[in-house]
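Okay, so here's the structure we're looking at.
Here is subunit A:
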Amino acid sequence: KVGMITTLSGGGASLGIDTRDGFMLAMEDANRDDVEVVIEDDQRKPDIAVQLADKMIQSEKVDVLTGIVWSNLAMAVVPAATAQGLFYLSTNAAPAQLAGKGCNSNYFSVSYQNDNLHEGAGAYATQAGFKNTFILAPNYPAGIDSLTGFKRFYEGELAGEVYTKLGQTDYAAEIAQIRASGADSVFFFLPGGMGISFLKQYADSGVDLPVVGPAFSFDQGILQAVGEAAVGVKNSSTWSKDLDNEANAAFVAAFQQKYDRLPSIYAAQGYDTANLLLSAIDKADVNDDAAFAAALKEADFASVRGEFSFAANNHPIQNVYVREVIKEGDVFTNKIVGTALEDHANAYVDACKM
Partner candidate 1 sequence: MTETILATHGITKSFGALKASNDISIDLRPGEIHAIIGPNGAGKSTLIGQICGSLAPDAGRVELMGQDVTGLSTDQRARAGLGRTFQISALAMEDTVLENAILGAMGASGRSWRFWSAALGDRSLRTRAEAALERVGLAESMTKRCADLSHGQRRQLEVAVALTLAPKAFVMDEPMAGLGAEGSKNLTGFLDSLRQEAPILLVEHDMDAVFALADRISVLVYGEVIATGSVDQIRSDPRVREAYLGESA
Partner candidate 2 sequence: MSTILIIEQVLNGLQSGVMLFLMAAGLTLIFGVMGLINLAHGSLYMVGAFAAAAVAGVTGSFVLALVAALAAAALAGAVIEVAVIRRLYDSDHLDQVLATFALILIFSEGTRWVFGSFPLFLDIPDALSGPVTLPGGIQYPLYRLALIGVGLLVAFGLWLLIERTRIGIQIRAGENDREMIAALGVDISKLYTLVFALGAALAGLAGALVGAIQSVQVGMGEPVLILAFVVIVIGGIGSIKGAFIGALLVGLTDTLVGIFLPEVLKLFMDAAPATSAGSSIASMSIYILMSLVLIWRPSGLFGARA
Partner candidate 3 sequence: MSLLSVKSLTASYGVSQALFGVDLDINPGEVVALMGRNGMGKSTTVKAICRMITAGGTLEFAGQNLHALPSHKAARLGLGLVPEGRRCFCDLTVAENLLATSRPGDWDMGRVTQLFPRLGERHSQLSASLSGGEQQMLAIGRALMTNPRLLILDEATEGLAPIIRQEIWSAINRLKQDTDMAILVIDKTLAELEQVCDRAVMLERGKTVWSGAMTALTPDITERYVGV
């Protein structure tokens, strides 16, 4: 029995809905009657997420939890859940704490490690020959991790490093700073509406330095709202809809057919998570912790991201690609233009004593 806790109402609902839809698509394709999925809405509130986890564990008696979109909610739920012997498969959030010292044999991140995309962006910035990048992110743990991740693989100078207010909607001041800084490029991590606002305002500001960011602000769900302003921007991602492999082609087609929209990275990760889970169920009994963990760790499923395996700390080893935003007919979407990092794991493998 699987419990999915994700955000289905309020501001961040679109991410949770994609996660759910991707996950359920795989589940329904498999069409198995030995797996039952319970879905609940966490409203993006940590305390609600904890409640729901309790409910899933105590009342629904689920064996596996999954679905949380946000790192802070994951931090609220995952340690307690794995401490109680449950498996947690992350469809998205994968904070550093859970990859390093806080790693656990029952916890698998199927998405990435939070830093991966930022590292990819950093690597790309180096490849592209940027020498003087301006970087900005919101002032909260994920934002700080993001800039750290970027700097890990970026070799040039920094024209500026700015932390903005979480939830900020007006970036005129930062854009003016960028203009004045003499930077040759910009890296930003501004999830959700923040990124939309930034891109629109940036496009209108007349500053036309190349911009790089992680996939979040260029995701299928958001791109339509950004519009023209995003076209041409490079972003780092572990997945893209034009990634050339069989599983992906099937996934994209099936998703479009079923939901009548293009899938996003959250949907892809949800889809992969479900398939990973199914592959493990075939091999081992979920009640036998060690065996089931081993089965998961084999990652014996066809990932829509191509090559996929787990590092020692149960986080993926995978490619990080560079995508470019394009316009296909009326729809804004991404195409892959390169690979930033190959078979990349994460920086916390050594810190994990498992």
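Please note the rule applied: contacts are C-beta pairs under 8 Å (C-beta built on N, C-alpha and C of every residue); 3 or more make two chains touch, one makes a residue touch a chain; residues count from 1.
How were these picked? Simply put, all candidates are chains of the complex that A comes from, given by their letters.
This structure is a prediction, so every number in the text was calculated from the model and none was measured.
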Quiz item: Considering only this complex, which of 1, 2 or 3 touches subunit A?
Solution: 2
Quiz item: What part of subunit A is in contact with candidate 2 in the complex they form?
Solution: 9-11, 13-14, 17, 139, 144, 161-167, 169-170, 172-174, 176-177, 179-180, 192-194, 196-197, 200-201, 204-206, 221-222, 224-229
